[in-house]
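Okay, here's the structure, questions in a sec.
The complex appears here without one of its protein chains, the remainder shown in place.
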Amino acid sequence: MADPRARRSPLAGWAPQLQALNGAIRAQELPFLTQLNLRLDSGGPAADPVAKVLGVSLPTVPCTSVGSGVYEVLWLGPDEWLILAPAGSAPELMIALREAIGSEHAAVTDVSAQRTTVQLSGPGARELLAKGCAIDLHPAASPEGSCVQTLLAQTGIIIVVRDGTATDFLLLVRSSFAEYFAAWLVDASVELTEPA
Amino acid sequence: MQLIRCPWCGSREEVEFHYGGQAHVSYPENPAELSDAEWARYVFFRANPRGPLAERWVHAAGCRRWFNAVRDTSTHELLAVYRIGEPQPEVAR
Partner (left out) sequence: MTRVAAGGRIDRNTELAFTFDGKAYRGYAGDTLASALLANGVHQVATSICYGRPRGIMAAGVEDANALVQIETPFPEPMLTATTVELYDGLVARGLQGQGRLADLPDQARYDAMHEHCDVLVVGAGPSGLMSALTAARAGARVVLLDDQPELGGSLLASRNQLAEWVSAVTSELNSLATVRVLRRTTAFGYYDDGFVLALEKRTDHLGAAAPPAAARQRIWRIRARQVILATGAHERPVVFADNDRPGIMLAGAGRAYLNRYGVLGGNRVVVFTTNDSAYTAALDLADAGAAVTVVDARTEIPQHPAAECARRGVALKAGHVVTGTSGNGRVTGAHIAPYADGKAGARQGIGCDLLLVSGGWNPTVHLFSQARGKLRYDESLGAFVPGSSVKAVRVAGSAAGVFTLSGCLSGAADAAVAALQELGLSSAPPALPSLDAEPETTPGLVLWAVPDKGDESGPCRRFVDFQRDSTVADILRATGAGLTSVEHVKRYTTIGTAHDQGKTSGMIASGIMAEALSTDKHQVEVASLGTTTFRPPYASVAFAALAGRDRGEIFDPVRVTEIHPWHLEHGAVFENVGQWKRPRYYPQRSAAGSIEDIDTAVLRECRTTRESVGMMDGSTLGKINVQGSDAGEFLDRLYTNLMSTLKPGFIRYGAMCGMDGMIIDDGTVARVSDTEFVLTTTTGNAAMILDWMEEFAQTEWPELRVNLTSVTEQWVTIALVGPRSRDVLASVAAELDLSNEAFGFMTWRDASVAGIEARICRISFSGELAYELNVNAWDGLALWEALIEAGKPYGITPYGTETMHVLRAEKGYPIIGQDTDGTVTPQDLGMGWVVSKKKLDFIGKRSFSRAENQRPDRKQLVGLLPVDRTVLLDEGAQVLATADLSQLPVPMLGHVTSSYRSAALDGTFALALVRAGRERIGQRLHAWQDGELVSVTVTDPVLYDKEGARRDG
């Protein structure tokens, strides 16, 4: 393994600017999370063994996510999920999942570096996202556990709603778009972080 | 900004979708047996009615699923959306 200190996350260069956001908005990259893409028939025989590995059943309601404490499982499609896991757990988790799946038709792909994850929180978080996202993130429309793949400004994004007051979100953005995303976010937060 | 109802994710803005042309034009069973004219008809010719037309769409910025929709080409109204494999529903124009 490389020296982990030499690793560079997509938003490494933006950490100071994200950290400087204050008041109604807080944002920070959660770098190097393990992310596995899982393709599986949720009604097939592999679903249960996989649920056992994850400690939670795969969510089958579109645009939702479930957490097991260790893993966060995001619905991406009727036979597709994104599993978020602690940093560094990709190899073991992939082996465990592939064992659970056996010879069933499925796919497990390590996509940990494909996207980076940003936690966005604070009372201004929903308003900030509303500047670039057409999804209704009002708690009445997007309750805790909602997980939408959509567009934010001009980048694709996955938005996971982490509470019932629209003040805590996980945002997953493609790594090559991460700097654009961060620039957009810092720009959009101007009024929200200005002292009232 | 029109809304398109993805059969999985629900209504989303049209910019999340890509168009895939006329639906229910299946790939020929055995292209080698087709005459040039028959093959050209499959490759190049599509219906262009004023009114309902069954089309393929993909929720490109969302769940990446292809699906079918019946759209009234004169109003853009989506009269029905249905998943791949489901029969084309009857629509009232």
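Every chain is named by a letter (A and B) in the order it is written, and numbering of its residues begins at 1.
Note that contacts are C-beta pairs under 8 Å (C-beta built on N, C-alpha and C of every residue); 3 or more make two chains touch, one makes a residue touch a chain.
Because the structure is a prediction, the values reported are computed rather than measured.
Novice: May I ask which residue of A:68, A:89 or A:155 touches the chain that does not appear here?
Specialist: Of all options in A:68, A:89 or A:155, contact with the hidden chain holds for A:155.
Novice: So which of A:57, A:89 or A:114 would be touching the chain we can't see?
Specialist: Candidates A:57, A:89 or A:114; residue touching the omitted chain: A:114.
Novice: Considering the whole complex, which of A:27, A:133 or A:147 touches the chain not shown?
Specialist: Of all options in A:27, A:133 or A:147, contact with the hidden chain holds for A:133.
Novice: Can you name the residues of chain B that touch the chain not displayed here?
Specialist: Residues of chain B in contact with the hidden chain: 1-3, 11, 18, 20, 26-27, 30-32, 34, 36, 39-40, 42-44, 56, 58, 60, 64-66, 75-76, 84-85.
Novice: Touching the hidden chain in the full complex, which residues of chain A are there? Just list them.
Specialist: 1-3, 6-10, 13, 31-32, 37, 39, 79, 105-115, 127, 130-136, 138, 140-141, 153-155, 174-177, 179-180, 183-184, 187-188, 190-191, 194
In this section, only the chains that are shown with their structure count from here on.
Novice: Just give me the whole-number Å value for how far the CA centre of chain A lies from that of chain B.
Specialist: A distance of 31 Å separates the two centres.
Novice: Once bound in the complex, which stretches of chain A touch chain B?
Specialist: 62-63, 76-78, 80, 134-135, 148-151, 156
Novice: Across the complex, what residues on chain B touch chain A?
Specialist: For chain B paired with chain A, touching residues are 1, 8-10, 12-13, 15-16, 61-65.
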